[in-house]
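Of the protein chains in this complex, all but one are displayed in their positions.
Then we have chain A:
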Amino acid sequence: MQGMDQASLLLRKQLKELTKRPVDGFSAGLVDDSNLFEWQITIMGPPDTLYEGGFFNATLSFPSDYPQSPPTCRFTSEMWHPNVYADGRVCISILHNPGDDPHGYEKAAERWSPVHTVETIMISIISMLSSPNDESPANIDAAKQWREDREGFKRKVARVVRKSQEML
């Protein structure tokens, strides 16, 4: 269980660090205080984007061999975004194992590496909210609307923002 110990130590350290020195744009805590591997995150919709003003809840689930393998991130608040599956799972390249890419190191910088932390992951997710990548969409309907019906997309996002505020 050495890997488990390393993962717990590292997660505990990061949690302590984030509580002491919070980072702009999100707040983090545990879903259940006895389990270091399930984190509860609240993301503030980044300013000057369609998501501004929203408070979106998400969970981060860490594998036992973290940091060798990436965690998964999933919105629990309703979300409408080309890179978020209908069930809330976030699809960004740094959360993919490099093994998913048969060519290996072509875009190593965009893939998971053990040096990533909760902070770098959340920064990536926040940047995803401000600039969706419709090249490899997870939610095809959202990507299509983003490309072809920007007004409709805006209205739909405005609705999820309002909903997230009501949940507070």
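What to note about this one:
Here, a contact is a pair of C-beta atoms (placed from the backbone, for glycine too) under 8 Å apart; a residue touches a chain by one contact, two chains touch by 3 or more; residues count from 1.
Here is the rule we go by: contacts and distances are computed from a predicted model.
Going by its UniProt record, the hidden chain of the complex is named "RBR-type E3 ubiquitin transferase" among "Trafficking protein particle complex subunit", "Proteasome subunit beta", "RBR-type E3 ubiquitin transferase" or "Cytochrome c1, heme protein, mitochondrial". Across A:54, A:67, A:82 or A:132, the single residue that touches the chain missing here is A:67.
Against the chain not displayed here, chain A makes contact via residues 3, 6, 9-10, 13-14, 65, 67-69, 94, 97-99, 104-105, 108-111, 113-116.
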